[in-house]
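One chain of protein is taken out of this complex; the other chains stay put.
Showing subunit A:
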Amino acid sequence: MPESVLFWIMGPLAVVAAVGMLLVKKAVHSALLLAWVMVTLAIFYIAQGALFLGIVQVVVYTGAVMMLFLFILMLVGVDAADSLTETIRGLRPIAITAAIGFGGLMVSLISRATLGRESVGLDQVNAAGNVEGLAYLLFSTYVFPFEVVSALLITAAMGAMVLAHHQREVPRSSQRDLSEQRFRSGSLATAAGLPGPGVFARHNAVDVPALLPDGTAAPASISETLRTRGDMIDSAQFQLDQINTEVKDEK
């Protein structure tokens, strides 16, 4: 009975989170919802007597894999790829129709298939402990796949290193080269470097563009990432005449 309570609470939550993964706009939110689905699955594993897999699910998936996803999201940044507009016309209705067909097929298949006997349960094989049982299988029947998988892991690590390795084709330009380049580029406006963010003596956060002498904001003064994300704060509110500068009398 406690298991069915657990299932009917966590199961719908998992499915709702998975649907939400498709609907939310930002990739970070998708990643968080997926992490939730994975935690739910870990709970399901533990409820079904797969204690070891449940722990591994939390450690490997929600710990390592989702961490890696968030890390790559941070590297790649937030860009227009997040938009939900469809580029191939009619793709979405076709995809959803096909998915409903596939899902309906699967569900009806599962509901119609019978095993002809009651489910056995893992009480007997888990009698000596789930980890012991898995270890026995892993190092006897499945010892060769186990070795192959270890080779696969090493190959994947090597592959990732090869792919991520970046050979510099031109030598890194020194500070002197960069300075000369700025002066020779024609415009002297940025010769001394781009302006820094913040309104002098008023607000120095990185998302507040600097004010030019004529009082307009200088968008070049804040990071491009913040600009694309739209996280720029209007700096006009920090202009001197906008702020109440009356000093209260202190007695």
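As a working rule, contacts are C-beta pairs under 8 Å (C-beta built on N, C-alpha and C of every residue); 3 or more make two chains touch, one makes a residue touch a chain; residues count from 1.
We adopt the following convention: contacts and distances are computed from a predicted model.
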Legend entry - Among "Putative aldouronate transport system permease protein", "Cytochrome c-type biogenesis protein", "NADH-quinone oxidoreductase subunit K" or "(2Fe-2S)-binding protein", UniProt-listed name of the chain not shown: "NADH-quinone oxidoreductase subunit K"
Inset, instruction - Just name the one of A:Ile96, A:Leu178 or A:Ala236 that touches the chain not displayed here. - result: A:Ile96
Legend entry - Residues of subunit A (touch criterion as defined above) contacting the omitted chain: 1, 3-4, 7, 11, 14-15, 18-19, 21-22, 27, 30-31, 34, 37-38, 41, 44-45, 48-50, 52-53, 56-57, 60-61, 64-65, 68-69, 72-73, 75-76, 79-84, 86-87, 91-92, 95-96, 99, 102-103, 106-107, 110-111, 115, 119-122, 124-126, 130, 133-134, 137-138, 141-142, 145, 149, 152-153, 155-157, 159-160, 163-164, 166
